[in-house]
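The structure appears right after this line, and notes come after that.
Here the complex is missing a single protein chain, while all its other protein chains stay put.
And now, chain A:
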Amino acid sequence: MFNKSFIAAAVVAVGASFAAPAMARDNLQIAGSSTVLPFASIVAEEFGNAFPQFKTPVVGSGGSSGGLRQFCQGVGANTIDIANASRPIKSAEVDACKKAGVGKIIEVQIGYDGIVFASRADKGSFALEPRHVFLAAGAQVPQGGKLVANPYTRWSQIDKSLPDQEIVLVIPASNHGTREVFEEKVTHAGCDALPEVKALDGDAKKKVCSSLRQDGRLIEIAGDYTETLARLQAQGDAVGVFGLSFYDQNRDRLKVATVNGVTPSLQTIGSGQYPVSRPLFFYVKGEHIGVIPGLKEYAEYFLSEQVSGFGSPLEAAGLIPLSNDERGKILANVRNGKTVQ
């Protein structure tokens, strides 16, 4: 007898599970960059609170590339509506999207983020230049006029002004958009500036500048910044790459490095003085506007001054706001449905 009721219950449960696909989704599904995640989560929550007629959006992680891959899987309730990214979408990704039927991609820039180098609060202070970081991280570095396998083991060997500490650099892995900015604005910039590299031709130069050392002094972190922080706590000498907002909330444990003599802050990044910064984006699936309730409203709400302008909760959380002009232009693009080509 109890077997019968069990079977009946199982049948009901299985039946219910197959009825699921017929249900339409009534809240937004967002995924992507872990740098944008805290900001998007704050907006999602405030959005759910401010608009009683819409449900609170759900925000997933997965890195910029992971988010855009999910975004480009196609159109429908089981695909995400918005991809957060800490870099602009690539043309290959736009093509992949088109192939899957996602033709209307609306780009929304939300502000800027600074990438900072930080060491443990109880260790030496760093005044870095992109050149230093390349010499610490490159697989091959110029020495005595020719390229040799990276011989540096201590920062003080690179430059007398740097602390006498073991070189251990903890950087984000390639699933993070941050990695690209790190390479473009720090290691490549530092590499290009070296006189020995300047003498090389295009391909050789690119090869030297983009190969990083593999001897264990460069640690790649695929997870989030907490993992980088844990590394720093375990390996006292390590220098980590963080987002400005993460550093800001852990100032008691971390000491930030200056780059080219500029201390990263909302002001220096906003004004462009601090060199390692990048724009943050999210991408809206145009096909879902009008199908999934609240999609356009979310994008517009995100861009309102009270949410992402100066003095907003996002600024308090570490986002560097766009100027009112910039934000107005982007808001107009969202309203007109201007898509990425």
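Keep this in mind: a residue touches a chain if its C-beta (ideal position, glycine included) is under 8 Å from a C-beta of that chain, and two chains touch if they have at least 3 such contacts; residues count from 1.
Everything that follows uses one rule, which is that contacts and distances are computed from a predicted model.
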item	value
Options "NADH-quinone oxidoreductase subunit F", "Phosphoribosylformylglycinamidine synthase subunit PurL", "Phosphate transport system permease protein PstA" or "Acyl-CoA dehydrogenase": UniProt name of the undisplayed chain	"Phosphate transport system permease protein PstA"
From A:F126, A:F182 or A:F246, residue that would touch the chain that is not displayed	A:F246
Identified contact with the non-displayed chain, of A:G60, A:G138 or A:G190	A:G60
Absent-chain contact - pick from A:V116, A:L229, A:A257 or A:I330	A:L229
Residues from chain A at the interface with the omitted partner, ascending	1-3, 6-7, 9-10, 12-14, 16-18, 20-21, 23, 25, 27, 29-31, 37-38, 41-42, 44-46, 48-53, 55-56, 58-61, 76-78, 80, 121, 223-227, 229, 245-246, 249-253, 313
